[in-house]
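Here the complex is missing a single protein chain, while all its other protein chains stay put.
This part shows chain A:
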Amino acid sequence: MAGGASDTVVRTGRTSRFVIYTILTVFCIYYLLPLYVMVVNSLKPLDEIRGGGMLSLPQAWTLAPWSSAWSTAQIGVEATGLRPYFLNSILMVVPAVVISTLLGALNGYVLTKWRFRGDTIIFGLMLFGCFIPFQMVLIPMARMLGLMGLAGTVPGLVFVHLVYGIGFSTLYFRNYYAQFPTELVRAAMIDGAGFFKIFQRIMLPSSGPIAVVCIIWQFTNIWNDFLFGASFADFDSQPMTVALNNLVSSSTGVKEYNVHFAGAIMAALPTLLVYVVAGRFFVRGLMAGSVKG
């Protein structure tokens, strides 16, 4: 990783270093190859792909598969492209991530700094909730959504992901806040700050690193979810993952591989973006100096 030889304990010889780097390079290529294939083939006309040579660069570069996947491709019965479903996914993932992270932070704060009778039991139950297999809740959840009038809607999906997400976000924040010095909360209490003021002014500003972890985790999971999307969404509220599946499986006649590749990359881009953007804020050491040492 970064830093290289200067912080390795064992001094490696020239040959062994050569061997190590060769192996690493091979693995790197092995893992990057699928991405390469996807990108390259999404930029070719279809007959180039049919003519074989998945690995070769396009002879005639074209963005047509991309625009087709985005706005004109056949998804299910309609030729809308992935655009409306991309929007559905955004409308689903943003509120679900924001709310589950905030609620997780609030839960973690209460479970560590405002302990009450039975708090460990509640936390235990939430943890348990994290590990219930998705398939088990499908039918009860469908019934619940029906009762709430949210069946087949984007808010319904937000609700489902929220319920599943809170367990994890609570776990993250609880463990993080357990290390947070309780004396800070006590000092703020004496200074006259109330429950929410302490949360907002003292706890949240110090929660950067764990919030980033939580957001990356939630975003990736919710964005990539297929089962809930396929089970609880109607045609007009389907998320990107389900639409992508429909794109790939529903096209009548010829299989437009180049369009499928373009659509798959589109579906993967947002998570990549979140890693790149959020990772930059993954700064440690925000707590330095609050207490001794």
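Heads up, the rule we're going with is that contacts are C-beta pairs under 8 Å (C-beta built on N, C-alpha and C of every residue); 3 or more make two chains touch, one makes a residue touch a chain; residues count from 1.
In this section, contacts and distances are computed from a predicted model.
What name does the UniProt record list for the absent chain among "Glutathione S-transferase", "Sarcosine oxidase subunit delta", "Multiple sugar transport system ATP-binding protein" or "Putative flavodoxin"?
Answer from the record: the omitted chain is "Multiple sugar transport system ATP-binding protein".
I'm checking contacts with the chain that's been left out. Which of A:Pro34, A:Gly149 or A:Pro205 qualifies?
A:Pro205
For the full complex, which residue in A:Arg50, A:Arg143 or A:Arg186 touches the chain that was left out?
Selected residue, touching the omitted chain: A:Arg186.
In the complete complex, which positions of chain A touch the hidden chain?
The missing chain touches chain A at positions 181, 183-184, 186-193, 197, 201-202, 205-206, 285-292.
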